[in-house]
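Got a structure for you, questions after.
The chains shown are only part of the set, and none of them has been moved.
Labels A, B, C and D are assigned to the chains in the order they are written; within every chain, residues are numbered from 1.
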Amino acid sequence: MENIVSLKDIIVEFEEGERILKNISLDIKDKEFVTFLGPSGCGKTTTLRIIAGFLEPTSGDVFFDGQRINGVPPHKRNVNTVFQRYALFPHLNVYENIAFGLRVKNVPEKEIVKRVGEMLEMVNLMGFEKRSVNRLSGGQQQRVAIARALVNHPKVLLLDEPLGALDLKLRKEMQIELRKIQQELELTFVYVTHDQEEALTMSDSIVVMNNGYIQQIGSPTDIYNEPVNAFVADFIGESNIVNGSMPEDCVVEFTGRRFECVDKGFAPNETVDVVIRPEDVKVIPADKAKLTGIVESVVFKGVHYEMIVDGVDHKWVIHSTKAEPVGSMIGMTFDPFDIHIMKKTEEE
Amino acid sequence: ASEVPEEADEEEEVSAAQTLTVSDPDYYTRFKGQNLSINVYNWGEYISTGADEGTLDVNGEFEKLTGIKVNYTNYATNEELYAKLKGGGAAYDVIIPSDYMISKMIKENLIQPLDFDNIPNFSYIMDNFRNMAYDPENAYTVPYTWGTVGIIYDTTMIDLDEEDIDWDLLWNEDYADQILMFDNPRDAFAIAELMEGFSLNTEDPKELEQAAFRLRQQKRIVQGYVMDEVFDKMGAGDALIAPYYAGDALTILEDNEDLNFVVPKSGTNLFIDAMCIPSSSRQKEAAEMYINFMCEPDIAYANIDYICYSTPHQAAYDMLDEEVRESPVSYPDSDFIADKTTVFVNLSDEANLKMQSLWTEMKSAEDENTNKWIAPVFLVACVFIMVFVLIRRHIKNKKDIF
Amino acid sequence: MKKLGKFYMLLVLLFLYVPIFVLIVFSFNETKSRSVFSGFTLDWYKRLFHNRIIISSLMNTIIIAVAASIISTVLGTFAAIGINSMRKVPKSVVMNITNMPIINPEIVTGVSLMLLFVFFAARMNLEFGFVTLLIAHITFDVPYVILNVMPKFNQMDPHIYEAAQDLGCSPFRAFRKVVLPEIMPGVVSGFLMSFTYSLDDFVVSYFTTGSTSQTLPITIYSMTRRKVSPEINALSTLIFIAVVIVLIVKNAIEKKAAKKSGMYKGDMA
Amino acid sequence: MKLKYFSAPYLVWMVVFILVPLLMIAYFAFTNDEGGLTIKYISDVGQYANIFVRSIWLALIATVICLVVAYPVAFILSRMDKHRQGTMLMIVMLPMWMNFLLRTYAWMTLLGNNGIINHLFGLIGLGPFKLINTSGAVVLGMVYNYLPFMILPLYSVMEKIDGSLFEAASDLGCSSGKTLWRVVVPLSMPGITSGVTMVFVPAISTFIISRMLGGGSNLLIGDLIEMQFLGNAYNPHLGAAISLVLMVIILVIMTVMNQFDPDDQVLM
């Protein structure tokens, strides 16, 4: 697999001195499903707009299939976009919306009929051809937006939070559908979201961004299991993050107690972030535990109970299939490999 | 109703060059304190308003003297006045129509006889302006002004002797687009009839059609059909030639030294505007008081001095400058009046209607060259739009089917 | 592209403003000439203020505009409330008739009212003048009030009416305390709109005016028809300045209101 | 709910002062002075066909010019910064608040044979041209007076067009010209139709503009009607008949216009 899109040292400033993107470099491989993940305002849309050509970077280069494409206008790039709020043409019906790109390129009518038909079938909207797009549900609009982009056979499809406006159930369905389309058509998808679960579910590769920087690039499991810093860890899943220090390799000290762990290579007594996932906290009888706390609240979540446990220095979030009575004292322990040690992040 | 600011310019009075004395102050105070008001409907610029420094505010003086409020509004043509009265909605107390309109109104009972006991100042009216043809008994009217119709022209551009100027100047192709024409049928037809040598009061359809033909010929070189706009256009030098009433012409001449006014020697119309009281008036006595007030020598003089028309009022005439009294424009010699001028009389309904429709037809006629194209182009455009709409619909329907 | 756009806007603004500025400049002209500026004077302004006809018709205009817009605001607001709670068919019938004076050419509205008044005048003791003018103005004002108020009902969250009842208001009180404030912006803009239309109306007034009241536009019309003196330019200048001041104040008020409510309302005119 | 009855006073007003007067027009159009039924006046309208044609023609030209001039203005306005839009819109609309008689009068002084424009031409040795009292002057007067009526509805429609639609179009291969034709124009159709009616209707029925700038030799329908009621040719029956025909014409034209409106939404 070769790189289809590459960004090299991209810097974007809207106003003099105010950097929105700070030195973004990134390679996107052909036929990959890449997700940009990050909190609101971190620069995801901006990055996408640079690839699509709506925005010229202040400095840095954009490559497409090995060729530098800075300055090429959007309508000449072999890239299509599914916009955050779809941006369907309200004066056209479903059929004409999808056919729009083809008509602009003066594709013969017969070909248009064929290709739009295929698309309608793919996104499961046969019979809706004549419907005004204003009279579609959110999910249907979303599918029209995708079909409208895909019908042009772009090499790369950019999707900017395409599911942001949908409710949970529809969202889940569409996630699966999108993934299926990407795999069937063997396209490169560049996908933007701020929903970590969505990113984990769909991507081949996740780019975690914050504040104009790329924090980590990796596969979903990499990112979930080996986040490079506390920001990524916290953003990717609910986590207990406590301050700690590393007196020696494979030993970490936090909340005044020492625990075994599997990380090494830190300076002696370096202060670190200790990250433990709620589902990795094991509840044991208080008298047998190094670490104890008092159960503050228990909430039934269907699959598991979520307990907030007040452990003096830190309120622990624990997911467990067994509920403990509120107010009782419990003990907590962790497997060494469930304790993630992370360097403190400098900036921010 | 609305209040006019009561203290109508105390200072003005002090600085006023013309001062007012009335013959019988008691007569005018009869209605004081009764809160009466009268509605006066007059031609535009046909009364001294005090707007120019050193002139009398006639209505203001009347209000001050009598305590009767004057609602003063304007019309531009006799026909407009007629329409308003005929429509029946508006209640006026004093109007000042012209000769032929007066006889029409008398015939249609739109105006009522006056009680001349209430108008003692009628005695000032010159004898030769009493018992005119439009009101043979002189029961309905008190003459206000009179005058002739002539031609105003720009002497810098039209180098002709006064003697040589006649109505055909208005048909002179050399001055195409520099000619203004009356925007009312009676005056316009009169000029054409004078050209043709017909009577100004002709009712013969053939003659009327001939006159209309003349007017149509003229249309091509006419810049515009105007009434009071003449003041503005001639004053600003926008046109070179215009026929108009003598009094107004003199006013215009004051503003623009390049202009001159002649009464064509071949003859003209002599008009008389007279004050009347409509039948619908509710304040007849107050209206008569107003008419009487207008005939106060000081007032009559102030008005005539301001509007520059000729006056039938002996006392006012005597107060005029020597120069004005001698002016052949304002006061042509009596032979000319007797031989060459005609006063309009009311035409029969048929003749009026005929003239009216000929007039509208003339005005709405296109220049021949454009006329040919507009209609077909317009029709074709309509057809195109229709076809487009239908096709669009068809396509839409078809789309909905498959 | 941007520059071209700016240039174009400039041209259009020039087209819109040049006539007005010409009027203003020549209001200070010493002579009556309309094309040569020969010297500066404020004379025309002085004479304007001594012109009885202009002053009294200005008063008439203001009185009629105020009366007509107040009456039509009350009438129109109540009408909008009623129409809003009508069912679909009668509602659309009423709205269509209401739109008539807006869609119809002004001259037809004026003429039709004139015919009506003539008819009344013949049978009842109606006199053309203040009353007919007022009726005519109200007639073409009310639709604007209704059209301004109606959308406020649609924009309004219908639940706030219920919410007020839920919090202890009787239905009438709920209407007064929450619905009325909600439609108030529409009422106010309806009032302003009808006020300006009334101030400016010529055509309808022309056909319905009578012997006792003459409005400023009609006076202006008669002035433009005869001996035009630069008084009229002076009048234009004063009107222009008044309009600018009113608009600036209105804008300032709107901005303040917008700030207060956190919403930006772009609608003008 | 009894809220319905709030509208009762207005309904009475509406019937008496909107509906009845219109019926009066119809009544006058079909009766003569004695009150007898006649179609004489309606058929008389036929003789003024050329005035109708000219009025429609001039109004049409004025409308098209307004559209062409206003479209870019509205577009530029709608794409400005939000806070500058308000100010700019006010500046564009401000002349409309001046009495339109005065504005038309201003053109009289500009266009006159001795007016400012000819004066300027004179300075560079041209002219004088005949500007005033021509059909061109009438059209100019219409365009000048009614241009804001075109800008406003166009602007209010365009302002609502989501900017991302332009990006979407360009993303799908449209150059800016194609975007204009395929996206902006169709989306602003409701604005175009309401703008066109808002210019066309007053333009076709004006009598002031033709009188002041057309010199009385370019009669329009408005003049004709005015003449029948307050002018030289007092004849309310004929006037009513002409008004009736005018109303029908406008009705027909508006129906045609509505065909272009995709969602039948009429904005005012």
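In the analysis below, a residue touches a chain if its C-beta (ideal position, glycine included) is under 8 Å from a C-beta of that chain, and two chains touch if they have at least 3 such contacts.
Quick caveat, the model's predicted, so the values are computed rather than measured.
Composition notes for this entry: the full complex, per chain label, is A x2, B x1, C x1, D x1.
Simple rule for what comes next: only the chains that are shown with their structure count from here on.
Highest inter-chain contact count (C-beta pairs) belongs to C-D. Between the Cα centres of chain B and chain D there is a gap of 33 Å.
Centre to centre, using the average C-alpha position, chain A and chain B are separated by 86 Å. Shown for chain D are the residues that touch two or more other chains, namely 108-109, 112, 114-115, 229-230, 236.
Taken residue by residue, chain A touches two or more other chains at no position, since every residue touches fewer. Across the interface of their complex, chain D is touched by residues 5, 8-9, 12-13, 15-20, 22-23, 26, 34-36, 75-76, 78-86, 94, 97-109, 111-116, 118-119, 135, 138-139, 142, 146-147, 175, 196, 200, 202-203, 206-207, 216-217, 220-221, 224, 228, 232, 235-236, 239-240, 243-244, 246-247, 251, 264, 266-269 of chain C.
Those residues of chain D that touch chain C in the shared complex are 1, 3-11, 13-14, 17-22, 24-25, 28, 69, 72-73, 76, 82, 85-110, 112, 114-116, 118-119, 144, 147, 152, 156, 159, 197, 201-202, 204-208, 212, 222, 225-226, 229-230, 236, 239-240, 243, 246-247, 250, 254, 268.
Per the touch definition, chain D reaches chain A in the complex via residues 162, 164-165, 167-175, 178, 182-183, 186-187, 189, 262.
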